[in-house]
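Mind having a look at this structure? Questions to follow.
Omission of a single protein chain aside, the complex is shown with its protein chains in their original locations.
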Amino acid sequence: MGFLDRFKGQEPAWCPGCGNFAILNVLKRVFSEMALEPSALTIVSGIGQGAKLPHYTKCNTFNGLHGRTLPVATGIALANNKTHVIAIAGDGDCYGEGGNHLLHAMRRNANLKLFVHNNQVYGLTKGQASPTSVPEFKSKTQPFGNPSAPLNPLALAIAMDCSFVARAFAGAHNLPQLQDLVKQALQHRGFAMIDILQNCVTFNKINTFHWYKERTYQLEENHDPGDRLNAFSRALEWGEKIPVGLFYRNARTVMEDNYPMLKEQCLAEMEFDQQKVLRKEMASFF
Amino acid sequence: MGFLDRFKGQEPAWCPGCGNFAILNVLKRVFSEMALEPSALTIVSGIGQGAKLPHYTKCNTFNGLHGRTLPVATGIALANNKTHVIAIAGDGDCYGEGGNHLLHAMRRNANLKLFVHNNQVYGLTKGQASPTSVPEFKSKTQPFGNPSAPLNPLALAIAMDCSFVARAFAGAHNLPQLQDLVKQALQHRGFAMIDILQNCVTFNKINTFHWYKERTYQLEENHDPGDRLNAFSRALEWGEKIPVGLFYRNARTVMEDNYPMLKEQCLAEMEFDQQKVLRKEMASFF
Amino acid sequence: MDITIRIGGEAGQGLQFIGSVLARAFARHGLHVFSHQDYMSRVRGGHNFYQIRVANQPVRVSKNRIDILLALDENTINLHRMDLSDDGVIIYDAAMTGREHDEPVFLNIPVLAMTEKAGVTKLMANSAAIGAVLGGLDLNLDLFPETIREFLGNKGQGVIASNLAVAKDGWQYARRNGWPAALKFSAAERKGLMLINGSQAIGFGALVSGCKFLSAYPMTPSTGIMIYLASKAEEYKIVVEQAEDEIAAINMALGASFGGVRAMTTTSGGGFALMAEGLSLGGMTELPLVIAEVQRPGPATGLPTRTEQGDLLFVIHCGHGEFPKVLFTPGTPEQAIALTNKAFELAEKYQVQAIIQSDQFLADTEWTYEEIDESSLLYRDHRDRSATVREQEYKRFALTGDGVSPLAVPGFSPRLVVVDSDEHDEEGHIIEDGATRNKMVEKRLLRKLPLLRKEIAPPEYYGHENPKLLLVGYGSTYGVMREAVAELAAGIAIAMLHFSEIWPFPDPENFDFIDVVARAGLAVCVENNATGQFARLIRGETGFLFEASIRKYDGRPFLLEPFLGEVHGLLRQI
Partner (left out) sequence: MDITIRIGGEAGQGLQFIGSVLARAFARHGLHVFSHQDYMSRVRGGHNFYQIRVANQPVRVSKNRIDILLALDENTINLHRMDLSDDGVIIYDAAMTGREHDEPVFLNIPVLAMTEKAGVTKLMANSAAIGAVLGGLDLNLDLFPETIREFLGNKGQGVIASNLAVAKDGWQYARRNGWPAALKFSAAERKGLMLINGSQAIGFGALVSGCKFLSAYPMTPSTGIMIYLASKAEEYKIVVEQAEDEIAAINMALGASFGGVRAMTTTSGGGFALMAEGLSLGGMTELPLVIAEVQRPGPATGLPTRTEQGDLLFVIHCGHGEFPKVLFTPGTPEQAIALTNKAFELAEKYQVQAIIQSDQFLADTEWTYEEIDESSLLYRDHRDRSATVREQEYKRFALTGDGVSPLAVPGFSPRLVVVDSDEHDEEGHIIEDGATRNKMVEKRLLRKLPLLRKEIAPPEYYGHENPKLLLVGYGSTYGVMREAVAELAAGIAIAMLHFSEIWPFPDPENFDFIDVVARAGLAVCVENNATGQFARLIRGETGFLFEASIRKYDGRPFLLEPFLGEVHGLLRQI
């Protein structure tokens, strides 16, 4: 049975030509290449177009609130280590509504992966500016263009010392590279972020498929993801040329390891003996 | 009448020896050196020890909710440009509860100043870890130390291309320099952030006055605040030696300038002619 | 004449365009319109429809029975055919739907072919369809160009001309090819009518109330208000700022209000939930603020593009601690304009937060009016902007008889404006003693409450004085209750009681509506939710316990016929 069947989900409600299809296919391919069972995957998402993804494949799913993907994923990772925990978010979801959680998820470095479907626009709500929209992006709610400067997710992640920081473009020629990054992320122990440039054919007429295609290029073979400063300088490249690939990686302690009680077993596996607790703790109040 | 009288407020409720006293005095001094009237100042703060500051001087004051300092300040700046708008926040206030607002305030670059009283602890709530607490910081809620890596506010601000990024230490030998930075910030048009290291004598027994005193040193005379990459690398210095001073500055467009309607007058000054609006707009529905 | 047109197809096929142009055209022809929309939370594909009821007399609700089905795909025909009236017609283009139908009810109009013939883009087929409907209904195309210009914006003359060309083609085709004679409007001279939907009404209400600042985070179905004000921002000098989240939105708006301008924020249930703490901050700082909460079915994300009245009790009781607030629940665009204006007036007069609660149904329904009464629309600047006062002469929270303290604007005078989220003294500085706390609670809450209550108008009564059946409701159920009463009045003694000013709960002093409800043969509480929140509110405020109710919680609005069915069911029980 091919991966497309094993990981077949609901019929996607995306627009024809949407970059999300490519991302969905890459994920399915990686899952099957890694021979993962659907039950060994938990995908957490928020609200947005990209966030519908878990319904379009097969996995444990927590499709939560707009912007709250990461706290939910963190709670799952701390309670239950039996599955790969993947967070799927949009640029509005994760850099807008959920910005604070992103900062602190990077600090925690829990063992979960964040894939951001960054189309530089609010797709589901019909085309308002997102935190990554360019200044000249005009919309019904931004008639004068985006009054705020676009956020640079990679520079931010590197500044936060995120333990795995990558960018990809969900475009034909780039898919093998996206696939490779997703696999590396899943194999990385700790918090991994991939900012995935994804075209929105309906609402983003500036950063189109071709706009990305013309600009994106692969980081050099010899780029050293261990060099934080250099990674930061490469993260600042955005314009005529946009580098994609693994910018930065480190081996920081994973949050779960800072909790002594998580050493042997995950919380969800633990037995609970009420009598034992009662006997000892009731006495402590006397 | 000396500045201490002109800007005298309520009796501070801080602990004797708290670093907040130094910050308060520096602000009063700058206000009077700049010959500002209390009514020409608006200080917005959240909830925390540092956030009590506006009550301890004389100024227009919006002492709002924990973590919500920056949106309030932004609303004031957009509505009314008749006063200097200063936001006072704690490290928990601004990097914890209010982290998302910090990101987006930096993107907006509205004309307001943020002074963070960073004591690397939650003071008012009696000593829990803050986003800047060191890993070995233990407390009643962090019995195993801080499980999350400390946040580096300067690296973050530089990654967000914040238009004025500085660090100071509220310690005796450093006060002239803090004073100078505060003055520069008030003269800078745009969003300025000063992360002020402030000792908490009661709850932070690790990062004490002397801990800061021994480590902080002034950035070199020839440090170029225009060099973003270099500023970032200096921001990563934290340990035996901690640089203080103006790390980074740029001349990005100020948000107010992206709003055509704010060119001549501020909103609060505008007249409103209901009849005019009624006549024209009612017709537009026919 | 009273004709219902349903336009169905996939998201992205342009039925929004067809529907709005038709509704606008009808209004300009002086015909009354009621339209509503049913769409999925997706941008392309799926199935959406736009329904327009057009008549010679005012109409206030949608019907289930349709006379004209304009099908942009085969799916639409399958889904909606059963709702077609006996002398109805199904308009489609076999080239578009991919299937030919030869039963008499079908009218195949080759709109795609028309665009080819005219050598214009396929998109313009929608204009041909519009032309066909207008032609069939015997309405001319004189107003067509200026109407589509509004929707196509700065597309230039050429585009307008081509659209007009294909529209003419469709117009003639429909007239020549057996359009049902029953579905025509007499060519009488009529005065053009005003057409407005619920979102525009709240936006317009804010505009004419001097709103200068809107900070909001986009959320369906509230975004329309933000879009309306953004479209007026440059001309009327309004700042419309998209916040990073709803918490920022309400805190920014409070900042702007502190700064001295009339401010507003808009959202739906989930976003409103995030504003709960900010609401409480507004209560403590006594800053005027207007909030529009446009409901959709919950809990959580629920059904993002559909309708429900599920947030009533949440909104009334929202915010920790105790502070006064105002809640309005308009049932029509006309009420929405007046109540948004009243919200701004009361918010500033009493320095409280005034909330306008709407829902997706009201937000998207278009209504027509001959005119709207402007006389009731107030604008009084209650802020103290005087520049002359001395610093010592001002206390932000001065204890006054009515609990309202002068609200000065920072930077306009030597006065210092100090507000604090902590309990505070008259100057606005933190305090902890019980005596001052008591004074402040009395000032900000206990003194203002009765005054606010006096400002609240009683519910609207319509129908028989001694009704055998009384429909009681609030908000967007206005239209269906009103038409049900009109519809059944001939047969039985029926009436309706509609609440659009709901909190503080109206004082029965002038109009004893409680007695009215108690005296009615059977009082029926009508709500678009599952738990009967309004009935619970009424019991809490009046002690009256409803014995009967009509509820709906499938995310859809009440339609006339099924609603009449429920009423008849209840009548049989009496």
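Think of it as A, B and C in the order they're written, each chain with its own count starting at 1.
Criterion: contacts are C-beta pairs under 8 Å (C-beta built on N, C-alpha and C of every residue); 3 or more make two chains touch, one makes a residue touch a chain.
What you are looking at is a predicted structure, and each value in this text was computed from that prediction instead of being measured.
Participant: Of the chains you can see, which ones touch the chain that is left out?
Facilitator: A, B, C
Participant: Tell me which residue among C:Leu123, C:Ala530 or C:Ile574 touches the hidden chain in the full complex.
Facilitator: C:Ala530
Participant: Give the residue, chosen from B:Gly50, B:Gly123, B:Gly171 or B:Pro243, that touches the chain omitted from the document.
Facilitator: Checking the options B:Gly50, B:Gly123, B:Gly171 or B:Pro243, the one contacting the hidden chain is B:Gly123.
Participant: Among the options A:Pro71, A:Gly127, A:Gly171 or A:Pro243, which residue touches the chain absent from this view?
Facilitator: Of these options, the touching residue for the absent chain is A:Pro71.
Participant: Which of C:Phe144, C:Phe204, C:Phe323 or C:Tyr474 sits in contact with the chain that's absent?
Facilitator: Spelled out, the listed residue whose C-beta touches the missing chain is C:Phe323.
Participant: Of the residues C:Lys232, C:Arg306 or C:Arg383, I need the one that contacts the missing chain.
Facilitator: Per the contact definition at the top, the residue touching the missing chain is C:Arg306.
Participant: For chain C, which residues reach the chain that was dropped from this view?
Facilitator: Residues in contact with the chain left out: 40-41, 247, 268-270, 272-274, 276-277, 279-281, 283-285, 295, 297-304, 306, 308, 310-311, 313-314, 316-323, 420-423, 432, 434-435, 437-438, 441, 445-446, 529-531, 533, 536-537, 539-540, 543, 545, 553-556.
Participant: For review purposes, identify every residue of chain B that touches the missing chain, sorted by number.
Facilitator: Listed in rising order, the touching residues are 13-16, 47, 49, 64-67, 96-97, 99, 122-126, 128-129, 131, 140-144, 147, 202-203.
Participant: Could you please point out the chain A residues that touch the chain left off the display?
Facilitator: 9-10, 37-40, 42, 44, 47, 52, 54-55, 58-65, 68, 70-80, 82-83, 100-101, 103-104, 259-262, 267-268, 270, 272, 274, 277-278, 281-282, 285-286
To be clear about the criterion, only the chains that are shown with their structure count from here on.
Participant: Looking at CA centres, what chain is most distant from chain C?
Facilitator: Farthest from chain C by mean C-alpha position: B.
Participant: Using mean C-alpha positions as chain centres, tell me how far chain B is from chain C in Å, no decimals.
Facilitator: Using C-alpha averages as centres, the distance is 41 Å.
Participant: Could you tell me the distance, in whole angstrom, between the mean C-alpha positions of chain A and chain C?
Facilitator: Centre-to-centre distance between chain A and chain C: 37 Å.
Participant: With chain centres defined as C-alpha means, what is the inter-centre distance between chain A and chain B in Å?
Facilitator: 31
Participant: Out of chain B, which residues touch more than one other chain, so two or more?
Facilitator: 100, 103-104, 259-260
Participant: Quick check: what residues of chain C touch more than one other chain, meaning two or more?
Facilitator: Correct list: 233-234, 241, 244-245.
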